[in-house]
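A protein chain is absent from this complex, but the other protein chains hold their places.
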Amino acid sequence: MNKTKDELTHFNGQNRAKMVDVSDKKITNRIAIATGTISMKPETLKRIKEDKIKKGDVLAVAQVAGIMATKKTSELIPMCHLIPLTGADITFKDNQKDKITVTVTVKTKHVTGVEIEALLGCQITLLTIYDMCKAIDRGMLISNVHLVEKDGGKSGHFVYDK
Amino acid sequence: MNKTKDELTHFNGQNRAKMVDVSDKKITNRIAIATGTISMKPETLKRIKEDKIKKGDVLAVAQVAGIMATKKTSELIPMCHLIPLTGADITFKDNQKDKITVTVTVKTKHVTGVEIEALLGCQITLLTIYDMCKAIDRGMLISNVHLVEKDGGKSGHFVYDK
Amino acid sequence: MNKTKDELTHFNGQNRAKMVDVSDKKITNRIAIATGTISMKPETLKRIKEDKIKKGDVLAVAQVAGIMATKKTSELIPMCHLIPLTGADITFKDNQKDKITVTVTVKTKHVTGVEIEALLGCQITLLTIYDMCKAIDRGMLISNVHLVEKDGGKSGHFVYDK
Amino acid sequence: MNKTKDELTHFNGQNRAKMVDVSDKKITNRIAIATGTISMKPETLKRIKEDKIKKGDVLAVAQVAGIMATKKTSELIPMCHLIPLTGADITFKDNQKDKITVTVTVKTKHVTGVEIEALLGCQITLLTIYDMCKAIDRGMLISNVHLVEKDGGKSGHFVYDK
Amino acid sequence: MNKTKDELTHFNGQNRAKMVDVSDKKITNRIAIATGTISMKPETLKRIKEDKIKKGDVLAVAQVAGIMATKKTSELIPMCHLIPLTGADITFKDNQKDKITVTVTVKTKHVTGVEIEALLGCQITLLTIYDMCKAIDRGMLISNVHLVEKDGGKSGHFVYDK
Partner (left out) sequence: MNKTKDELTHFNGQNRAKMVDVSDKKITNRIAIATGTISMKPETLKRIKEDKIKKGDVLAVAQVAGIMATKKTSELIPMCHLIPLTGADITFKDNQKDKITVTVTVKTKHVTGVEIEALLGCQITLLTIYDMCKAIDRGMLISNVHLVEKDGGKSGHFVYDK
């Protein structure tokens, strides 16, 4: 690998962080997908799924939180540009035992990508699940949070490879 | 295990989420410690550490982001109470190869605990590292995010057990 | 009625608005309850109730929005003090035809009351219902938003009288 | 009326809320006008108007609050897109007896409409009037909040009909 | 002068910034007063004062902005604690020629002081005056922003000395 210094683009001539100049980048349709998992006691997953049936819905709250978080990315991540998102969607899958996996898809038509938005939406969705259930399971674990796929920018199509 | 229904405390009589009433809980000193890890290419860790020496400091930015995030918890996590924190501190450790581990300690003197604040500070610190380095390493992975320890509330001393 | 000038307490000696000094007010348990109604086409209410059964739940989103809004009151209403709330709860009732009524209960243990928090939670819950359904019913009407009851402060027990 | 299921556009395949994908909608000039009324004791309206003459101006504060609120819409209403507004204006009219009516006009040049922004600006303007006067009149009533007119989008020109 | 290292209290053992632990500080009534000046063309000051008489009031907007800003301090200044303020008040004085001086008084009953809140309120009030008038006077200058006085904390009574 042969990466040159200026590729850590977030630094200026005084070696301090800056918000990179994207004035001349092209407006294109961009998409990013991120995922992450929360592990819990089997009892906790059971409770989440039962309560859902009864309509006291942990996942509904978590997902509203996740979508709202995608819109707050530039407030939380210092060098992120404000990007008006054109769409955000979150889905859940559980392993029927002790894990819930969250997948967040974010879109924009803008000059820079939305991978941080997707990852943040994922983190906040997972943490809200933790918050809603912590009274019965304080030892839940968040893991495997990563970008799944990204497309539409100059850097091309990225697919996570593991 | 024998958990009763009302322990998922975040739901009301219509089985909808609410912000739990803590009016009558006691004000005590409370502390929570959370941790999490980001894995990267060895080249990326090398770059972070070199740049730090040169003062273009990825971790300085990440840690300011993490501390600021602890103060935004109640804006992001729907059922969290606003808690005026009395302190927040973040430390970093790397494995000299391809991982950085973040530990966040949060304190308050208030009626309810700060584990979500510590976990959020941890998530945002990790995501800021991702953001600062994504131009050279889009495949970084965030994992092992969990509460380490918590003390000072009615539920007693919690230590993560794995 | 014989109200004296200084009762419009939000003004200073230059006749400009200020945030009133509450340094010496007593910390007490305080509660405020507010209500409001949204009117819609019968078809719209039917859709909201059906979708709820299928779990695509308009009201779940509206109520998360309402609770989060109660925590943002001092950011939106210029002369409001920041009040750490100790609880917030929202319930819904429909008239089986064309109206949904929202009731918001907010609590704190603090030096000043939370009626604005309750009213704001109510307004945002109603507006979120509007937003979720506006594609099928742009003519919905929000009305009858008022404080229902308030207790715990120096001004005593207030009950809305109509 | 014959509305099909997908018109409640804010739901995804899991019947959960999402932020609708507007990536391919056209950028056009859009405008929305909303209105609402606050009813009060005659004495309260008199005080507001007198104080205005003396320059301790309730309406000046309310209107700054309303304009600032239009810019916070996407933070408060979960499924709203962030829309950079191109203009916002608020006017007041009173019935010379016991009511103030607020009208909010919001504009953008963007892919989606601004009716929620106009309605929110209206709600917050009204609530700020309540807040500024609540020390002398806790029983004020907010009503008749609705969209007046909207133009510029695919759904055409909407005029409130009652 | 003989200041020891730990007096730059905002750093931790890794020499990184932290939010200082104030868990054991005493709750006391605290006050801080800050001031600052904006210089402009004589024509600009004349316009501000005339418009005020006509009620299109630059200073009314600036002062609402300043008060709202005092409440946002902990969101903007990274190592500041969130402090629920008990009062905020802003006054204006002009030199009848080409300067407006702003004075901001902020109060709390809390464990730590509010000098940053007062200074921020002052800065934002001044910048709002700039914003409201920039179409006619882009060369305005903000200067002489400093703490005037502070009282109520462990460090005693401070009075600015120049």
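As written, the chains take the letters A, B, C, D and E, and residue 1 is the first residue of each chain.
Just so it is clear, contacts are C-beta pairs under 8 Å (C-beta built on N, C-alpha and C of every residue); 3 or more make two chains touch, one makes a residue touch a chain.
Small disclaimer: the values here were computed from a predicted structure and weren't measured.
Touching the chain that is not shown, out of B:65, B:126 or B:147: B:65 (per the contact rule at the top). As for the chain not pictured, it touches chain B at residues 52, 55, 57, 60-61, 64-65, 68. Panel shows chain E; residues 1, 3, 7-11, 15-17, 36, 41, 43, 47, 51, 54-58, 60-61, 64-65, 68-69, 72, 75-80, 115-116, 119-120, 123-124, 127-128, 130-136, 138-147, 150, 155, 158, 160-162 of it touch the chain omitted from the view.
In the full complex, chain A contacts the hidden chain through residues 12-14, 16-23, 74-75, 78-79, 81-84, 110-111.
Everything below uses one rule, namely that only the chains that are shown with their structure count from here on.
Taking the mean of the C-alpha atoms as each chain's centre, chain A and chain D sit 31 Å apart.
Work out the mean CA point of chain B and of chain D, and you get 36 Å between them. As a whole-number value, the distance joining the C-alpha centres of chain C and chain D reads 16 Å.
Annotation for chain C: residues 16-17, 55, 57, 60-61, 64-65, 68, 72, 75, 78-79, 82, 84 touch two or more other chains.
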